[in-house]
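Excluded from the complex is one protein chain; the other protein chains are retained at their positions.
Chain IDs A and B follow the sequence of writing; residue 1 opens each chain.
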Amino acid sequence: MTLLLQTLIFGCLIGGVYALMSSGFTLIFGVMDVINLAQGCLLITGAYLSWWMWQRTGLDPLLLGVLSSAALYGIGWLLYKGVVARVQRVDPGLTLVATFAVAVAGEGVIALVFGTSDRSATPSYFNTSFHLGSLSVPKAQLYACIGALVVLGGLYALLRGTFLGRAIRACASSRGGAELVGIDVERAMAQMFALGAATTGFGGAALSVLYQFLPDSQDIWIGRVLCVVVLGGLGSLPGALAGAVVLGLGEALTSTYWDVRWTTAVPYMLILAILLLRPQGLFGITLRREGARA
Amino acid sequence: MTARNRRLLRRGAPALGVLLLALVPLTGDIYYQNMLIMTFVLAVLASGWNTMAGYTGYVSLGHSAFIGIGAYTAGVASAHWGVSPFLVAPLGGVAAALVALLLSVVTRRTRGPAFVIVTFALLELLGLTVRNWTSVTGGSKGLLMPLPTWGVDIQDWPFYYTLLGLLVLAVALAAGIARTKLGIGLVAIRDDEDKAAGIGISTPAYKSLAFMASAVLVGVAGAVYGYYVSFLDPGAMFDIVLSVEAVLAALMGGRGTVWGPVLGAFILEPLSEVTNSHLGGSDAGALRLVFFGGLLLAVTLLLPRGILPQAAEWLRRRRTRGATSPVGRRLADAELPATPVMRPRAQTEDTALLRLTGVSRRFGGLVAVDDCGFEVTRGSITALIGPNGSGKTTVFNLVDGTYPVTAGRIDFDGRRIDQLGPTRRTFAGIGRTYQLPRLFPSLTVLQNVAAACGEFRPGNLLRSAVSGAEAARATELLEFVGLGDYLTARATDLSYGQRKLVELAQVLMLEPQLILLDEPCAGINPTLIRRMAALIQALNRAGQTFLIVEHDMNFVLSLSDPVVVLSRGTVIAHGAPDDISADEQVREAYLGADFALDAATAGGTA
């Protein structure tokens, strides 16, 4: 019973972090219908940036996430202006190939800059826990999860309560309509893409504390992100949160009760199962929006 | 260049290429032999990828998984039975095709993004499974293949010639598919999947076949490749970089073409060898990633169509410079050719071919069609008219299955059809055209017509669409509508009115019992309007039933009987043209209903 509870706590904490890591992908797909396969690469970039600054300054890597996310905001902007917007003009079907290319090249660049050995940030609370009776709550996971929820809450508030957020949602609802109220659609899209990358920067900071990572870890991470959004229904932020918790629990239960070696396979098994059996996602949000044409 | 020379070149060049490649091993140069072996593997992989992603438009990013599936299937089988991996290599192809069949289920209900994700997940999952399933696959330690049994002096010839043979087969398969109804159906799916479903292309079956075809030879090649490298390890066999190379090769050479992926592979693999030998040291792997990723990015940004299509376009422009484009030419007001004979259908007793009873359709709060009911009598030209927004096109969309009905029933030819999907309704005998003609832009006029299928017969899929009975029929129909001179033109090069005629021919190819025409006259010139009317009348005399939505009142009143008038989604009048044009209520509907005004003035503020 304790083991089960312990596993569930662990799964939920990780789920919160996964949700943060997937939020950028979800946002970009929901608004633009673009599958950003560079998401894993952006995440790893955020992790390396936080780790590097932590090494240099000794400050808390999670707090350094603010700086990583600022850097990724810029990278996201460049990625949109330099690649995504251009490819969309030529052939929208190729955006996923282009972002995939960015992911592959990006992995190479990271390896050239940071080398190919295992990294992870180990602040003072690394590997320590709070204890509640016989249960333990690892501090790093807890802080990361709280940080993730704060950032997600901030993103949600930004989308709901600011003009930038309203403009982004308006573009998602109807581009033509957005133009007619005077929104510069191209600019709103670029800001949205950059914003998605910036939240991923926070995700990277969390990753740097919770996991060891290599340049090619991006493969595993894009797999997890895809799993989260497939579970939650592509393009839905609340769906992504729920999907993330399901994945976190699935991985935790697998490593506790089955075999830790199969944990990394959980995201892919879930993806295949969901897409074969229930493509609309666990929570019934459809992959395709049905346009009502009268 | 004359046509004969061109044909000679088209047949001769590949034969010469294969002959030259066959001679390479005789030089005894092991370096080039190995480089070509790798090139063949990549070319087979890229060619397979192209069948699904290039023809059908479903991009896969995990296609190298089929290499691994083939290699491990043959490897495990050969270890199990103690036979040469060559003997069991076909099993690798079978396994790959079966996995493809299973995964194609994903494409039944979803489009683009889901397929990309599922192929990527497949690649990663198989890699992990092979790594973890140590008892069978040897895990990360790998699986050692038996040593070749032949003498050292013939080097790697068996691998070389087998893979060359597979490449020839792969190209033949790709070329073969491109010529069949299956192949042009796949391109139709890529261009406009909903429209494809509406002209009788059974999209799930087509997509499954395409995915299997794209996997099977890759599986066999994987088996041979695994034997060649003599050692199977999960990292190399389920390698995402190999997928990247395949995508890159196909994109660079030209996706959707037969030779593009092969050309791409022959450019890319030597390039990769060169960079390999020049990039030494600890950073080699990273530099390769930057190189391939950067090259792929450059190709998508700068050469998104690929080398071959770009070159073909350039040649075409040079050749047609000075010649008049078909668009500029006017159609002559010529005599109509003989009306094509339509397949006789067994008829039921019912005189009403189509019957709508209490049909409604809501979009959120908007009621587009409201308790609508009317009949289309066999052999009639029934017109459906009404002001803008009265729900005419929605009625078409309900009849052909684009939208499900919210309430009510639709009967066609004595059976209820409102639960059937669009393709099933096409097979039942309903064909329709669109307000804005929806032709497949990548196909020629002839292919656009030949792609249509009036019924599903598996054997039909492999029939040629460029020659033989299907093409002959399509040609006959195009001649009938007056476009016999435009068979090889691209659909996009035609004028708007000509496209409407092609769409009519496309629908006739289905040999439907009922043809729905959505505004056949909108936006076309008076000559074409007369031609359209003459065609409709000729077909009608031959027994063809029509339901026509049209705004042009002269056209409607001179051609059709009876006329059904819709307003606000409901039938407000039904009768002979003369009665309709004299009907006060109809005029009200067109000019503005006074009851709205009465309500407004009753509102007080005005």
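Convention: contacts are C-beta pairs under 8 Å (C-beta built on N, C-alpha and C of every residue); 3 or more make two chains touch, one makes a residue touch a chain.
By definition in this document, contacts and distances are computed from a predicted model.
J.: What is the missing chain called in its UniProt entry, if the choices are "1-deoxy-D-xylulose-5-phosphate synthase", "Sarcosine oxidase subunit gamma", "ABC transporter ATP-binding protein" or "Aldehyde dehydrogenase"?
T.: "ABC transporter ATP-binding protein"
J.: With respect to the chain omitted from the figure, which of B:T351, B:N554 or B:Q585 is a touching residue?
T.: B:N554
J.: Of the residues in chain B, which ones touch the absent chain?
T.: On the side of chain B, residues 364-366, 368, 387-389, 496, 521-523, 526, 529, 551-555, 557, 568, 577, 581-582, 587, 590-600, 602-603, 605-606 touch the unshown chain.
J.: What residue numbers in chain A mark contact with the hidden partner chain?
T.: With respect to the unshown chain, the touching residues of chain A are 163, 166-167, 169-170, 172-174, 176-184, 294.
Throughout what follows, only the chains that are shown with their structure count from here on.
J.: When the C-alpha atoms of chain A and chain B are each averaged to a single point, how far apart are the two points in Å?
T.: About 34 Å, centre to centre.
J.: Of all residues in chain B, which touch chain A in the complex?
T.: 57, 59, 61, 102-103, 105-106, 109-114, 116-118, 120-122, 124-125, 128-129, 131-132, 240-241, 244, 247, 251, 282-283, 285-294, 296-297, 300-301, 304, 363-364, 366, 368, 389, 391, 394
J.: How about chain A: which of its residues touch chain B in the complex?
T.: Touching chain B from chain A are residues 29, 35, 37, 83, 86-87, 90-91, 93-94, 96-98, 100-109, 111-112, 116, 215, 219, 222-223, 226-227, 230, 234, 259, 261-262, 264-265, 267-269, 271-272, 275-276, 279, 287-288, 292-294.
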